[in-house]
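The complex appears here minus one protein chain, its other protein chains still in place.
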Amino acid sequence: MIKIYDIKRKYRYLPFLLPSAAGVAVFTFLPFADSFRRSFCAAVTGDFVGVNNYKAVFGNEAFGLAVKNTAVFTAVCIPLLIGISFFIAYGLSRVKHIRLIKSVLLFPMAVPTAALVLIWQILFGDSGWINHIITSHGHGAVSFLGSSKAFWVLVGSYIWKNLGYTVLLWLTGIMGVSTSVIDAAKVDGANERQVLFRIILPELKPALYTITIISFLNSFKVFREAYLVAGAYPHKSIYLLQHLFNNWFVNMDLDKMAAAAVVVFSVIFAAAVLLQRVWDRKET
Amino acid sequence: MKMIMKITAFIAALVMSASAVSCSSSKPAQIKQLSAKGGYAEKKLEFAYGDLGPASEFTDIGGKVGAVLPYTRELCYISKDGTRIFRDVLPDLDEADNDDIATIFAASEYGYLYWKMNSNVWVLSPDGTENQVSGLENIMYAEFSEDGRLFACNTNGDILEVDISTGDTKKITGGNGIFSTFDIIGSNIIYIDDDGAHFYDIDSSKETEVPDALKDFLGSYRHERLTSGVAVDICRGNDDDIYIGCSDGLYRYVMGGNIIEQLIDGFVSRFGDPSDEMISLYCGEDGTLYASFVSGIYSYRFDPELETTAASELKIYTLEKNNTVSKLISGFASENRGVKVDLQVGMKEGMTYSDAMKELTTQILSGNAPDLMILDGLDIENLIDKNMLTDLSENSEKWLPENDLLSNVVNWNDHDGKLCSVACRFRLPAVGAEEDELKKISSYADIADLCEEYREKYDPMDTIMGYYDVNDSVRIGLIYEWNRLFGSSPDKEALTEFFDSCKRIHDAEYADNAEASVTYWSPDVTSENAFSARFWGALGYKVIATGAVNDISRDMSMLTSVDESVLGKKLSYKLGISEDSRSFLPVCNIGITQSAKNADDAYSFLAYALNDKTQENGNDYDGFPVNEKTLKKMYSRNRNDEYDYTTSLDVYGDDGKLKDTVELDIKSMDNDEVKAFDNYIKSLDQPVYIEYAVREIAEAAGEKCLNGTETAEQAAEETVKQLELRMKE
Partner (left out) sequence: MRKKSAGLPLYIVMAVLCTAVLFPVILAVILPFQAHSELKDTLSPLVNFTGKYSRVDLLPQYPSTENFKELLVYSPEFYRVFWNSLLMVGGILLFQTLVAVPAAWAFARAEFKGRRLLFNVYVIFMLMPFQVTMLSQYLVLDGMGLMNRQLAVILPAVFSAFPVFLIYRGFADIPRDVADSARIDGANEWQVLRYIGLPLGKSGILACVVISFLDLWNMVEQPLTFLRNKTKYPLSLYLPTLGADRGELLLAAAAVTLIPAVFVFVIGQEELERGIIASALKE
């Protein structure tokens, strides 16, 4: 009796999952499998070449540069974003007029990329407004977009755009901490800091997980802005993985694209699994 | 607050759906394509020799339908059986003419309207009185209505009614911009201006509604979107329908309906052939269609057994559209009616190079690779690396013509015997200036020096370089310096010097906003190939001619005949920029893909492109032929002085007014000149192949240098960095 019940339990959720899983299988998994197959073949003719493509990719200078830049960008942006947004969220949780400020912070997400790019050009371009202000005070014009400063412009753009939603997520988490527990702690004599570190932070772990994942996802989206502002071959410091993939596509280097795709996937997979292990261990 | 929000949202939703509704309600016109069987066969009517350019449109005079030729005052009319053209002199026109009628705009039983040389527009009424027409300067078209009223339009977009007996005009309505069509069907004047298609009813004197289907279709043939003369002609059919002829073919529209039926595909017929020009259409009583082209009069009869589906299909890919390719294709198609040629242009309107390449890649991978590729602009090395192109040397018997080819030009891309692309034509970079100055020029920087010198000495308002575009100094400079700049790897110093020269030339040329009042040879000649036009300009102004030379009959003849400018200085030119340069620009590079489904037709196309007849029929600006038989023929024409022509040059004084018109005799090259030229082209060994992607990068950086955002060195650095990054990928 229990066995049947168990079996039924396992498959109970199948119909729930099926449409989504089927769709993901067709539109995400299948293309990836094709990429996987392609990574072992020549670009156009399709002849089998073993691991040649992987060798080519690992030895490719541009790939190294792109990986480095993307990694650095991610390592800089995500902690920055998470940290800044947390402080803001914490501050907001003790302030009135939350709704207004939240709306303000969310606004940047709504601005379309093309318009944003124009605004960045107006502000940061070599002949832009900020340079206007700088030169009228006697200093030389600064090339924001054509030098390594472009990296920071991009970081700033990323944080500006994603601040709103991240703050929102933090807030949801912070507000979700039950007041009764906090009040009880206060009664016991805990001060603000202790409340923050001992009670609130631990409860925020799931929120942190979500925020990290989403920030990571959005850090890839920054490619669009970089591409529209600086073109296919931008300054070294903002040359990202997607630039490389884009250019490989244009030049029909599909074999390298496929091999690199598999490499990127494996790295992210390994990282995610690792993260999960660390998480779980902490939780128990 | 919430209520307000909700209400606003509701209203916004209404507005949005309103826009949606308005969008979807207008159903686009359906264009019915050709069916598989049954089509129109073209036949040229005998004795209808061209040039019918100045002739009138089809008209019916006394039951005889045809066109009126000005020079001979004849009506060339169609025989009753529709196979020949007869000619009759028109007595009243003959009397009125003093050998000065140049173009006949309208002719009918109710009179004539024509243009006389040096004295503008005149009308001739049926009773023989001739009157000058007032108010029709800049006339574009004129036509008689069925009841004898005469209407005309000019380049300002005015439509006027002309009184045939007095020559007075009265403006009845106006359009916007230059018309690309002006025809009278029934009681409606159909015209297309910048705003699209219009119907004007002459009986009620007001505009009437254009059927939606027609509006969309005709609207796409506005004048600004065309490259040549008469775009569209419309004639009335026999069943309450109209026939529309344009470069995309011949179409039929039944009034009041929603379908525009394509009868003839312009692409594989005379209608789309860029070397000919349609003048007018006529529908005979038996349903046969007649069309007059500059080259003659043709009839089109429906043949239900005519196979319009081709036995095979040939897919051709080209990166950018140009007339050379179009002409090759329509020529090939007309000789091989069993092959359906499908031309795919990579960089269609608005597309960037990288988008085009991505599209090509996805096409190839999904199994729709083109059979034949016109490789101009593409990264040929990359395509060869990816094994995309077949080695043509292995099947040379399939495409090599019987005659010899200039192998140094054709096989410029030979990799140790592996030949994946062949050039069908070529151009020669050249420099022209006053003789003493020309001697000093051996690099682009020297040209910059000379340009600055000229600007200092001479009138700031005159053009020196004769550019078509502000950024031409970069684009044209590249054809001289390409190999030096990009040879094996990008050379930063050379690039710095190059951009510096470009900037100096640019500044000298546009100092004080000098107007580029340059002679346009033809709208099909791009700026970098307009050397001859600039050399022509050098006759009248202080001009340094830059660019490439394209052909023998016009360009070389002129270059070798003209050596003295109107201003008395001796002019000279040199092919290549320095004494030892033997560079050439290979044009129309053709390759056949490995995965071509129709390799056989691809080979015949290549053979067609290289055979002597085709090479002979190239347009003036296509580039020099590579077929030796063709070259020999051209040389002999030179010897027979067949390329002599006389032309006049307007000389303007300092006040900008016409000072004088000088007649110049252009003589074909003489024996020595021909020999020198032939030796030169046989010695060419420095191909300059310009890759679109690299050129784009250089021009973008160059533009920044020209407009001052970057210095030459910065621009060079940027270019080098980008190219190095590109190479690393």
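To keep things simple, chains are lettered A and B as they appear, and every chain counts its residues starting from 1.
Here is the rule we use: a residue touches a chain if its C-beta (ideal position, glycine included) is under 8 Å from a C-beta of that chain, and two chains touch if they have at least 3 such contacts.
No experiment lies behind these values; they were computed from the predicted model shown.
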Per the touch definition above, residue among B:Val345, B:Leu365 or B:Leu664 touching the missing chain: B:Leu365
Residue among A:Val51, A:Ala75, A:Leu217 or A:Val278 that touches the chain left out of view: A:Leu217
Interface with the unshown chain - residue positions in chain A: 9-10, 12-17, 19-24, 26-32, 34-35, 38, 88, 91-92, 94-96, 99, 101-116, 118-123, 125-129, 131-132, 135, 141, 160, 163-165, 168, 171-172, 175-176, 178-180, 182-183, 206, 210, 213-214, 216-217, 220, 223-224, 228, 241-242, 245-246, 249, 254, 257-258, 260-261, 264-265, 268-269, 272-273, 276
In chain B, positions touching the absent partner: 2, 5-6, 8-9, 12, 16, 19-20, 22-24, 350, 355, 358, 361-362, 365-366, 704, 707-709
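What we mean here is this: only the chains that are shown with their structure count from here on.
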Computed distance of Cα centres, chain B from chain A, in Å: 50
Chain B-facing residues of chain A, complex: 42-45, 60-62, 65, 126-127, 146, 231-233, 235-236, 239, 244, 246-254
Touch list for chain B against partner chain A, complex: 353-354, 357-358, 361, 364-365, 379, 382-383, 386-388, 594, 697, 700, 709-710, 718, 721-722, 725-726, 728-729
